[in-house]
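Yeah, one chain of the complex is gone here, protein chain that is, but the others are all in their spots.
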Amino acid sequence: MLRHLLWLFLVCVPAVAFAQTPVKESWVVTTDLWGNALQQSLTLERTGKRLGGDLDGEGVEGERSGSDVRFVVTDANKVQSIYTGKVSGDTLRGIADMPDTNTPKARVKHPFTARRIPERPAGPPRRHDFKPTTYSNEFSATREPVLTLWSGDTLKTTTLDSGGVDEHGVTRALFGNPQTGPFFIADARAGDMLVIHLKRLRLNRRHADSLDSIVGRALTPALAAKAAELGKPVRWKLDLERGVASPESPTERLKDFTVPLKPMLGGLAVAPDFGLPAFSTGDTGRFGGNMDFNEVVEGNTVSLPVYQPGALLYFGDAHAAQGDGETSQYALETSMEVELTVEVVRGKAPSMPRVESPTHLMVLGQAGSLDDALRSATSGMTQWLEQDYGLTLSESAQVLGSSVQYVVANLAGRSVGVVAKLDKARLAKLRREAK
Amino acid sequence: MLRHLLWLFLVCVPAVAFAQTPVKESWVVTTDLWGNALQQSLTLERTGKRLGGDLDGEGVEGERSGSDVRFVVTDANKVQSIYTGKVSGDTLRGIADMPDTNTPKARVKHPFTARRIPERPAGPPRRHDFKPTTYSNEFSATREPVLTLWSGDTLKTTTLDSGGVDEHGVTRALFGNPQTGPFFIADARAGDMLVIHLKRLRLNRRHADSLDSIVGRALTPALAAKAAELGKPVRWKLDLERGVASPESPTERLKDFTVPLKPMLGGLAVAPDFGLPAFSTGDTGRFGGNMDFNEVVEGNTVSLPVYQPGALLYFGDAHAAQGDGETSQYALETSMEVELTVEVVRGKAPSMPRVESPTHLMVLGQAGSLDDALRSATSGMTQWLEQDYGLTLSESAQVLGSSVQYVVANLAGRSVGVVAKLDKARLAKLRREAK
Amino acid sequence: MLRHLLWLFLVCVPAVAFAQTPVKESWVVTTDLWGNALQQSLTLERTGKRLGGDLDGEGVEGERSGSDVRFVVTDANKVQSIYTGKVSGDTLRGIADMPDTNTPKARVKHPFTARRIPERPAGPPRRHDFKPTTYSNEFSATREPVLTLWSGDTLKTTTLDSGGVDEHGVTRALFGNPQTGPFFIADARAGDMLVIHLKRLRLNRRHADSLDSIVGRALTPALAAKAAELGKPVRWKLDLERGVASPESPTERLKDFTVPLKPMLGGLAVAPDFGLPAFSTGDTGRFGGNMDFNEVVEGNTVSLPVYQPGALLYFGDAHAAQGDGETSQYALETSMEVELTVEVVRGKAPSMPRVESPTHLMVLGQAGSLDDALRSATSGMTQWLEQDYGLTLSESAQVLGSSVQYVVANLAGRSVGVVAKLDKARLAKLRREAK
Partner (left out) sequence: MLRHLLWLFLVCVPAVAFAQTPVKESWVVTTDLWGNALQQSLTLERTGKRLGGDLDGEGVEGERSGSDVRFVVTDANKVQSIYTGKVSGDTLRGIADMPDTNTPKARVKHPFTARRIPERPAGPPRRHDFKPTTYSNEFSATREPVLTLWSGDTLKTTTLDSGGVDEHGVTRALFGNPQTGPFFIADARAGDMLVIHLKRLRLNRRHADSLDSIVGRALTPALAAKAAELGKPVRWKLDLERGVASPESPTERLKDFTVPLKPMLGGLAVAPDFGLPAFSTGDTGRFGGNMDFNEVVEGNTVSLPVYQPGALLYFGDAHAAQGDGETSQYALETSMEVELTVEVVRGKAPSMPRVESPTHLMVLGQAGSLDDALRSATSGMTQWLEQDYGLTLSESAQVLGSSVQYVVANLAGRSVGVVAKLDKARLAKLRREAK
C-alpha cells in the first residue's frame, strides 16, 4: 500500500504540479546518420506526460509514458521528424524517423541516443581547478569532454607546449599543439556565441623553443634561395622576473637582444560544425583553432561561434612571445598556466572569431590567401558593427575608411589570418547595444 | 702679346694647377636610344685637356679640346662606349658609339645631349619657399624639374587634393592625384638612397572629400552583393583647432563620430627607372608613388631608391586621415602645406620604400596581391637589417619571428601594400651602423 | 563679276544643297586639361553655317562662319561645354569652356586643337604593305600614328623580336618588346570594339632566343632555392620547313627535343584610356598589351575595346612557340611577318580582351594574381554570352559549370593572365546574334 502511494506521489502528484510548472530537462541528442554523429541540443519541458521544448531551435511536441518517449520535431517548412525511444537513467535510445533530403516524401530511419545534461549547480558561478591528464591532437566534435562548465564559471588549468612537453620538461602528449580539453559548456548550443575571458595567462617554466626559420609565405624567390640553410632550433631563456626573453646561445650581434614576454595562446577553439571531420590542431577555421594571433593574451576576450551542444572548448600551444604571422614557424613555444571565464551569449554566433581588448575590437579572417582572409575580416567587422552598434553598411564604410587597422595574424598554417581592428575610442560616442 | 699671355693663363696655367686639383663638373647625359631617353649622371674631372670621372659609376677617360669633347666609358666587362661632341655653354651635344647588346662586336651610334648641373651654392643648406604653378599627373623621368635642390636643403610648398583642388577650393589641375614637382636633387644619382624628412605636414583648409565605399579587395562575394549601393560622396569637416574630422552631414548614428586628424601624403615618389614609361599618379612601385600609407606623416622620414639623375621628387594627394588600406577608395582627400628636407645617401638604394618614425622601422612591399606584397616587405626588412645592423639571415629570422609586425598599407590601387614593421626599442641594444 | 558669281556658287549654292544633304566631317579633338591630352572623336555635320553632330557620343550644336567655329556639347546631365576656335586647313584651334567637375557651376577654360581626319577612300577595303622605320617602347595614346587604316583594310608588315632585332639580325630598336605602330583606324571611336583578324603570322628568320629560366611566380620556395642557378641564354633553331624548333646546342638528354612552331604575337594593343599614362610594352591591361597568350596566332581574331580616337593599334614581340604562361621569362623570341585585317564594331567595347579561334571563344582576364585574373576572365565571358547569345546570368552559370575551360596565359609580367574558354561546338545550337 505504501508502495502504491509512493507510486502515486512519484507519477501522479508531480503531474498535477507540472500543470503549473513544467520540468525542464536538457539533453544532447546524437543521431547516427549513416555513421556520422549529428549532435543537437534538446530542451524538454515535461508537464505530466506531455513533452514540449525544442531541438536546436525547432519545436518539439510529444509524450513520455513510463520509460517510453515519443516526440515530433517540426522544422520551418513544417516537415516533421519523429523520435521514439526508451529512457534508462540519464540515457535515451531509440529511432529517429526523418525526411530524406534527397527525395520528396521519402523518409529514413536513424538510430539515436541522448544523454541528459545534469542541472546547473545552485549558487554563484563556480571556480574549477583542473589538472589535465589527457590532451587532444585534434579539434573534434565527438571527443569525450574532460569537465563540464556553465556560463560564468572560471577554469584554472595548464597547457603543454606545442611539442607536448609540460612545465617540468616531461613529454605528456604527441607533438603538434596538443590541447587541453575539451570542456563542455553545458548551456552552450549551436548558434550561440561563446565568450572566453582570459583572466590570467602565466608562464610556468624558464625556456621556450623556436627556430631561425622564415616561413615560405614570407619569402620572395630570391630570399627563398638564401633561406635554404635556415631552420635550426633556437632555445630562448624566459626571464620571468624582468619579463623578457632572449636567445640562450646568441650570436655576437644578438647578444643583447631581448624581447618582452607577452604570453599568448596559439590555439583556442570550439568543436567544428556537423559535416566537417575533426580538424588538426595545426589548422584553423571559423571555430577558431590554431589562430596564432598575438592578441590572444591575458585581459582580452575571444568570442567564437558555437556549433555543437556544449561548444567543446579546447586550448593550448602557448607562446611566450610572437611576432606577427609567426614567421619563424615555431614561435617561442612553451607551457602555461591558464585561467579563464566562459560566457554564453544566446543566439549571437559571430561569423568570424572576435578578440576584444580593453582598447580594440578585432576580427580574425582566415583563408588560403591574405587577400581572402582580409575580405573575411572586413566582412566580420561589418557584422560586429551592425550587431553591436546598429550601423548600416554605408555607416560602416565611413568608419572603416577612416579608422580600420589591418594586421597579419598568422602565416605559418594552412590558412593565413588577417585581423581587422578598430580602436574603441573611435566608437566611444556611438551607442553600443548590450550583448 | 697680352692676349697671348692671357691665353697662356687661361689654358696652360690652369693646366698646371689642375695637375694638383682637377676641376669637377656634374652633367646629366641623355642618350636617345631609338627614341627612348637614357639619362645618366656624368662626373667630369678636367685636368688640362684630360678628362677623367665616371658615368653612372663606370670609368670615363677622354679629352676636351676647345669645344670638342671626346671621352670613353668602360664598363665592368671592359666594353667601351665612345662619346664625341661639342660643348656650347652648359650644353654638350654629340654621338655615342655604343656596343650593340644583341650582337657581339656590333656597334650602334646614338645621339646624346648633356646638360651641366650648376655647382652647389656655397654656405649652409638652403630653405626654399616654392609656390607651384603646374602639377604632374604622372611620375615621369622626363618631365622638366620645377626647382633644383641639394642634399640638406629644405623645401616648403603646398599640394592640391586628389581632385586637383587647392586650399581655396579652386581647381588647378586634372583629377587623379596631381603632384607637386618634380624637384631635381642635384647630387642624387642612380643607386643612391633619397631620404625625405617630413618636417611639417599641415592642413590648410576646412574640408575633405571621401566616399562611403568599400573597395572590391575588401569584399567577400556576399558583402559585394550588399555593397552595390555604396559609393556616395561624403564630405568631412576638418576641425583644425580640436584636431578632429567628422562627416559634415552625418546620419543619426554617426552624429558624434569623429576621427583624429593625422595629415599624411598619399603620394611620394621619385622618377622610375629607365626602360619603364611614366607611371600613373594612382600607381606604385619601388620608386614609391601613390603609396597611401598612413605613416607618411610629419616627423617621419621616407627613403626611396634613386633611379634617375636628380631623383626627381614628386608628392601630393594629401589625406587628413585614413584607415589602413584606404578602404573607402577616397580617404579624407584634402590640400596641404608641406615642409621637407632632402638627404642623399650615396650608393645605398633600398630595394623597397622605407619609412622610419621615431619609434619604428617600416618597409613597404607592393605587389598585385597581399601575399606577394608581404614577401617583398619581408625581403626589404632583411635588407635593412643587414645594411644597418649587419645581421645575417639567421639573425634576422630570430628578430622577425619574435618581433615583426605586419600592417596593410593600401588596398585601393592596382598594387596593394603590406608593411613590415619593427619597434626600434627591440633593436636598441644592437649596433646600428652609420648610414 | 565672274569672281563674284563664283563666290556665290562656292558659298551660297552649296548652302542650299546642304539643306538636304549635310556634309559630314570627322575630327580628332585634343583638349589640353592642365597638360593632359584628352582626345575625342568629333563628328560634324555641316548644313550651311549650322553644325550638328557629336563629340564621343554627346550632342553637338553650333555654327561655322568663315574660319570661325563655335559649338556647344551637351552631356547627359544637360551640362554644356562651349568650344570656340578658328579653322586653318585641316586644323582647328581654340578654347573649350567646360564645367569644373569639382565645383558646382564653376567653369574652366582649356585650349584645344582638332585635326581633321581625311575621308575614307572610295572603293573596296585597301591593302597596305607597310615597312616600319620606327618602333615604340610604350603603348601610348599620344604617339604619332605611322599609317591610317579604315575598317576592312588589310595591313602587311613586320615586327622585331623582343630585343629590337629584325629578320636580318640587325638591332633596330631598344630592347623590351618594341612595337610596330601605332596604326590609326580612322573609323574607330571610344566605346567601339576593334577586331583584329590575324590573316598570316609567318616567321622570317632561322633562330629565336630564350632562357632556361622558371619565373618566380611558378616557383615554390624549395624550387626557388634550386632555381637560383638558372637564367642562361638558350638559342633555338627554327626549322621552317619541318615546322619545328629545337635548342641549337642541346644537352645530351635534349638532343632530340623539338617543339612545333606556333608563331604568335606576344604584344597586341590599342592605346589606353584617358587618365592613364602610356604603358610599358611589357605590361598589360584591358587595352591588351603584352598579353603573351599563345592563342594569338594566325587564323584567330583578337577583339579589344577602343579608348581613343583611331584606336591606335600596336603589335610586336613575336614568339615562334611558347608554353602557357611564358615560364621561361623569354619565350622563343623572334621577328615576324604579320598580315591582319582590322574591323570596327560600333559601340560594343568588350570589358576584357577576347580571342576567337575557329573552335573556341576565349576571354583574357588580367590582374595581379591568378585568382583575380580568373574572376575577370569569368566576368568577361558572361558579358560575351550576354551580348552575343542573349544569355541571362543563370543560363551562363549552367553553360560555364558544364563547359568552361580555364588556362593560364601569362605568368611573366606585372599582371598575370587567365583565359576562360568555351568550345564553340557547345554553343552551336544557341542563337548567336550578329555583331
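We just call them A, B and C in the order they show up, numbering each chain from 1.
As a working rule, contacts are C-beta pairs under 8 Å (C-beta built on N, C-alpha and C of every residue); 3 or more make two chains touch, one makes a residue touch a chain.
Because the structure is a prediction, the values reported are computed rather than measured.
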{"item": "Option from A:Ser26, A:Ser41 or A:Asn137 whose C-beta touches the chain left out", "value": "A:Asn137"}
{"item": "Listed residues A:Leu42, A:Ile117 or A:Ala367, member touching the removed chain", "value": "A:Ala367"}
{"item": "Of B:Val73, B:Leu219, B:Leu238 or B:Met352, the one touching the omitted chain in the full complex", "value": "B:Leu219"}
{"item": "Candidate in contact with the missing chain, chosen from A:Thr30, A:Ser280 or A:Thr301", "value": "A:Ser280"}
{"item": "Hidden partner chain, residues of chain B it touches", "value": "216, 219-222, 224-225, 227-228, 369, 371-372"}
{"item": "Those residues of chain A which, in the complete complex, touch the missing chain", "value": "33-36, 100-103, 106, 108, 134-138, 140, 163-165, 169-176, 178, 275-280, 367-369, 371-372, 414-416"}
{"item": "Chain C, residues in touch with the chain not shown (by the definition above)", "value": "210-214, 217-220, 222-223, 226-227, 229-230, 232, 234, 245, 247, 251, 253-254, 256-259, 321-329, 331-332, 369-371, 374-376, 378-379, 382, 389-408, 411, 416, 418, 426, 429-431"}
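Keep this in mind: only the chains that are shown with their structure count from here on.
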{"item": "Centre-of-Cα separation between chain B and chain A, whole angstrom", "value": "49"}
{"item": "Separation of mean Cα positions, chain C and chain B [Å, integer]", "value": "32"}
{"item": "Multi-chain contact sites of chain C, meaning residues that touch two or more partners", "value": "369, 371-372"}
